[in-house]
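In this view, the complex is presented without one of its protein chains, the others remaining in place.
Lettered A and B in written order, each chain numbered from 1.
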Amino acid sequence: MFNPSVQHWLDLAGILAFAISGALLAVRKNLDVFGIVVLAEVTGLGGGVIRDVLIGDVPPAALTDLGYLLTPLVATVLVFFLHPQVERINRAVMVFDAAGLGLFCVTGTVKAHAYGLDLLPSIVMGLVTAAGGGVLRDVLANEVPSLLRWDREIYAVPAIVGATTVALLIHTGRLNAVTGALAAGLAFALRLLALRYNWRAPRAWRRRSGTADHGGAGA
Amino acid sequence: MFNPSVQHWLDLAGILAFAISGALLAVRKNLDVFGIVVLAEVTGLGGGVIRDVLIGDVPPAALTDLGYLLTPLVATVLVFFLHPQVERINRAVMVFDAAGLGLFCVTGTVKAHAYGLDLLPSIVMGLVTAAGGGVLRDVLANEVPSLLRWDREIYAVPAIVGATTVALLIHTGRLNAVTGALAAGLAFALRLLALRYNWRAPRAWRRRSGTADHGGAGA
Partner (left out) sequence: MFNPSVQHWLDLAGILAFAISGALLAVRKNLDVFGIVVLAEVTGLGGGVIRDVLIGDVPPAALTDLGYLLTPLVATVLVFFLHPQVERINRAVMVFDAAGLGLFCVTGTVKAHAYGLDLLPSIVMGLVTAAGGGVLRDVLANEVPSLLRWDREIYAVPAIVGATTVALLIHTGRLNAVTGALAAGLAFALRLLALRYNWRAPRAWRRRSGTADHGGAGA
């Protein structure tokens, strides 16, 4: 879809952003330096690895492209020495993470479809690519995945919108570098808006009516 | 083993029951609507996906048959709007869940054997098919898997009995729709009896003698 070299650099930027979020959580949880490395690798690469195992592309790209494996180490070094500064620019990290989200929901959907999946399962694989690493990160850190929590800004919706847009582009034969980038940009923008305006997803019906909609007790 | 169309509807019924248990846990944990969807999908499809990845059938059936992917969404809608009512008929949900347990321990064992595994590993895959989704559900909800807990009614024993019965039927060349259904019914009945009479599995030797056997402090 994109120029392979451009695609590769975009992938690495997305992996770096995801890995930084994993490394920062490791520091907050007081883990040691190997804990930081493991959470950085798992967060950066986990979503793509789950997708690759499920669609049958093994060994996954994360194990065949050295850049993928090494990028989370860069995140580890950055966070290890500079974590107070990185925390302070947490908003900037969130922007990178949103860019990774936008990129990976698009490339994940495209790759799954290229491996023969129908459009709906391909959308699911797009969501898995974008959000799977973060879920593994939270499970390893012994927390309820942020993706699932009511008191966090929506993460799944932007990814689903981006992946669905790509699926429609594939279906109508209009997917190319420009439209693909627009789909990624759409997911990116939605995530930024969700962060800016604290968009949250509703909880189940009675729970929603029973408590205040924003600012309740949390999970 | 069964008529393919009958098999398919039975699969969907089992997935629906499992997905409802996932969605209900998501509501109890105060997750948002995407948390409900994710737990419903993971609980309904997780066991089969793990089995398919391990026996080498990728992409797994959950990603190639739209009915599998859509059924947990039905569970989500049901639970989202009707969760107080669904909680009230929780016993009915447990019966469906027990039916799913019976069905999946049988079909999981049969499929694993059809993919070339020996009888004992096939039994393990039957247990994984029946119980894997529930384990993933509990891990994502940040709880000790109910399957492993001393203070929950036995879940593994009915699945192991059902899977072992099927393995013996395969070994003696007597597996057919009737005997397979009987094996599933056996697992189903055992699980219902366990729920009715609060059958629990023992803990390790000294722990068992040290505390009251039923109604202790829990995990």
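The rule we apply is simple: a residue touches a chain if its C-beta (ideal position, glycine included) is under 8 Å from a C-beta of that chain, and two chains touch if they have at least 3 such contacts.
None of these values were measured; they are calculated from a predicted model.
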Sole touch to the unshown chain from B:A13, B:A156 or B:A189: residue B:A156
The one of A:A13, A:L69 or A:L120 in touch with the missing chain is A:L69
Contacting the left-out chain: of B:L12, B:L117 or B:L182, that is B:L117
On chain A, the omitted chain is touched by residues 26-27, 29-39, 49, 53, 58-60, 63-64, 66, 69, 79-84, 139-142
Even though one chain is not shown, chain B touches it at residues 53-56, 115-118, 120-121, 124-125, 135, 139, 142-145, 147-150, 154, 156-157, 200-207, 218-219
